[in-house]
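Shown here: the complex without one of its protein chains, the others still in place.
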Amino acid sequence: MKRFQRTWALIMLVAILGSVALTGCGGTKEAPKGTSNSDKPYAGTTMRFLAANHPWTETLKTMIPDFEAKTGIKVQMESITENQLTQKLTVELTSGAGTVDVFMQRPLQEAKLFDKNGWYTDLTTYMNDAKKTPAEYGASDYFQGPMQTETVNGHLTGVPIVTEQEIVYYRKDLFQAANLKAPKTIADLEAAAKKLNNPDKGIYGIVMRGKGNPAVTQFSSFLYSEGGNFIENGKFVLDSPAATKAVTEYGNLLKNYGPPGVLNMEWPQAAAIFAQGKAAMWVDANSLYKNVTAPDKSTIGDKVGFAMFPAGDKGALPYSVTSWGLSIAKSSKNQDAAWEFLKWATSKEVTTKIQSTGVPSARTSVWESDEGKKAWPADWVSVALESGKVGSPADRPLVINVGKARDLVGNIITAAITGKDVVAAAKTNNDALNQLLTEEAK
Amino acid sequence: MLGRWVEKNLRWVFTLPAVLFILVMMAFPILYTARVSLTEWSMSAVTPPKFVGLANYAELFLRDPRFWLATWRTFYFTGLALLVETVLGVALALLLNRDFPGQNVVKTLFLLPMVATPVAIGMVWLLMFEPTIGFANYVLHLLHLPPQLWIASQTQALPSLVLVDVWQWTPMIALIVLAGLVSLPSDPFEAAAVDGANPLQILWHVTLPMIRPTVGVAVILRAIDALKTFDIIYSMTQGGPNYASETLNIYGYTLGFSYFQMGAASSLLMIFFAIVLGVVIFLNWARRGVIA
Partner (left out) sequence: MTRRQTKLILNVLFYVVLAVSLLIFIFPFLWMILASFKTQAQITAYPPQWVFQPTLRNYVEVFAGQQFVQFIWNSLVIAAGATFFGLVLGLPAAYSIARYKQSGLGMTILVARIVPGITFLIPWFILFTRVGIVDTLPALILTHMLVTMPFVVWVMIAFFEGIPAELVEAARVDGCTEQYAFLRVVLPISGPGIITSSILAFVFSWNNFMFSVILTGARTKTLPVAIFNFLSYSEINWGGLMAAAVIITLPILVIAMVTQKYIIRGLTAGAVKG
């Protein structure tokens, strides 16, 4: 017995010593200093870029060799899905080891939290420094709204690279046959959904995201257009009459004229239903258009029309947001080299090239050029520009814990879709949301 | 000389490398998580973790109904899945316990479900469960049964996930039990036949009792994994709709990587660890008790 206990103690001691030893030794990878060459001041530096799977990344990948040749900086790029990206960034940035230099961010989802955690390098100094950022870069070329999204507590957390707005995708052929025009008001939208809803023939009036958390962003346009808001004067106001009207509309559309199973639908499922010709309308982000227009993905690709989000009591106020930005990690050991990369990746030339493959940017000059418009059908571009003019810069509550907030708002939407007491759900979840704000303020 | 020494201390020489490895790899993470569970921390590099003692645990136990619901769902999922998988697994093993043409190929094919990458499987089932264009409802349609909502329904989500788990892991139980079946000595069977027992009696009184040890091992291994099921739930419903399929592991992941409440997540993980440990100890005791 005694010998047994002694052995156990020995084992524990070794285990703890072992893990302590491992934590104590070893150093982090140092980036080799660049050779002093005024033309390529950062030559020889290796830079790690964490990107998300995105058409923007696909096109940029092809242009990286040019950048490497021009500057001598070696770019090590990894691209993964957005949720895994957040997870990976979280782990790496928490460790503070400086393993990430540049990364793609979702400002609306992460900026506040990442800023609070001190993970961003404030890019304001870089942007304003004439030496680091030559005038031809055009720092003022960006849309106001997207830049606003990227600014948290006065810090510029990233440079916007992709934007999107909410629009109505509709079946031109079905509308024509029923003598309908593209909906101009939310009431029109409901009427059209009702008229075209024909479950017996296998066609539903409308399809939208019905799963709580993902649906929040698409619901936001309804909210704004009816005069509601997520937060006003520092408090959540989702129990206001305008908000209740908006969420009831959203829920009723899906409840009465939507396909079964909406409760589990994120955009892929909703897009698939529309692309298979099983819904007359689909309201979602315009960046997703390829999923329903490409001939190998859709059976009704050539029949798709694009319309601006319809007007509510306050007008047509869909969201027009920065979905993705490019940031520099504060813990990166290659700040200046990282800025060189970022500057290049967001330059007018690169942005134009990427936009011409169908990725909407945030640069005014690029939108005004022919090159920048050629990727899309004309009606898509006009809807995008129109929406951009009036659009709201946020599609979700701007809090630190966006994930939790979205879950709570999602509960209200779910109540509306399932026909439960919306007023009660709004009150309960609104209180919980305000509770969240109070905790965050501490 | 060395040989004698090794033989004398065999029980340590043989086991210490494995045990040490485990302890070294695990000690740091567990201690780290235990420490973070006593703090409130959003993983910030700026704001240090705030020591709050057992507040996280109190919060979960006393003020968080979502925690208790997740615990209930974890047990419900595991219990149902284990029950169905064990019964079907043993049945499948008994079925396959004979020679037939092409048996190698067939037995290998049965391995497929558990061999496939869970994430990929999740995607396939996601498409199959889609109420409007999915294959599952197409089959129901052919059988003249009403279409279901499957994972889109708050009441059907968890059972649908159990279905996928059963589909995926029954073969594993069958495989382990089959290996045990084949290693059984033939004497008891011959004796029973001589005594005039019919096949059903042989099954119940001879076969099943003799494979109990192997079934026991299979059940414990599966129980641990079933409690921690993550990949298929994550890829199919992410815990929805409306938390209907949120188990403890998913909730822990959400708290940590979605809400960034590392203190709360760590405390939940510690509790979860204790729960799984408790279940394993219980099952192990039951297994031994049954054999003795």
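By written order: A and B. Residues from 1 in each chain.
The definition used in the following text is that contacts are C-beta pairs under 8 Å (C-beta built on N, C-alpha and C of every residue); 3 or more make two chains touch, one makes a residue touch a chain.
None of these values were measured; they are calculated from a predicted model.
Of B:M114, B:L140, B:A192 or B:V206, which one is in contact with the hidden chain?
B:M114
Pick from A:K181, A:K290 or A:K314: which residue touches the chain that isn't shown?
The one listed residue touching the chain not shown is A:K290.
Just name the one of B:M123, B:L140 or B:A192 that touches the chain not displayed here.
B:M123
Touching the missing chain, which residues of subunit A?
Within subunit A, the residues that touch the unshown chain are 19, 22-29, 52-55, 58, 76-82, 84, 87-88, 91-92, 94-95, 97, 99, 268, 272, 275-276, 278, 285, 287-288, 290-291, 294-299, 323-324.
Going by the touch rule given at the top, which residues of subunit B touch the chain that is not shown?
Residues touching the hidden chain, for subunit B, are 3-4, 6-7, 10-11, 13-15, 17-19, 21-23, 25-26, 28-30, 32-33, 43, 92, 95-96, 100, 103-121, 123-125, 127-128, 132-135, 138, 167, 170-172, 175-176, 179-180, 182-183, 185-187, 213-214, 216-217, 220-221, 224-225, 228, 230-231, 249, 252-253, 256, 265-266, 269, 272-273, 276-277, 280-281.
Heads up, the rule we're going with is that only the chains that are shown with their structure count from here on.
Give the list of subunit A residues in touch with subunit B in this complex.
7, 11-12, 14-16, 18-19, 22-23, 86-87, 90, 93-94, 96, 113, 116-119, 211-213, 259-265, 269, 272-273, 276, 278, 330-331, 400-401, 403-404, 410-411, 414
Which residues of subunit B touch subunit A in the complex?
The contact residues of subunit B facing subunit A are 12, 16, 19-20, 23-24, 27-28, 42-47, 130-133, 147, 149-154, 157, 237-238, 240-242, 254, 257-261.
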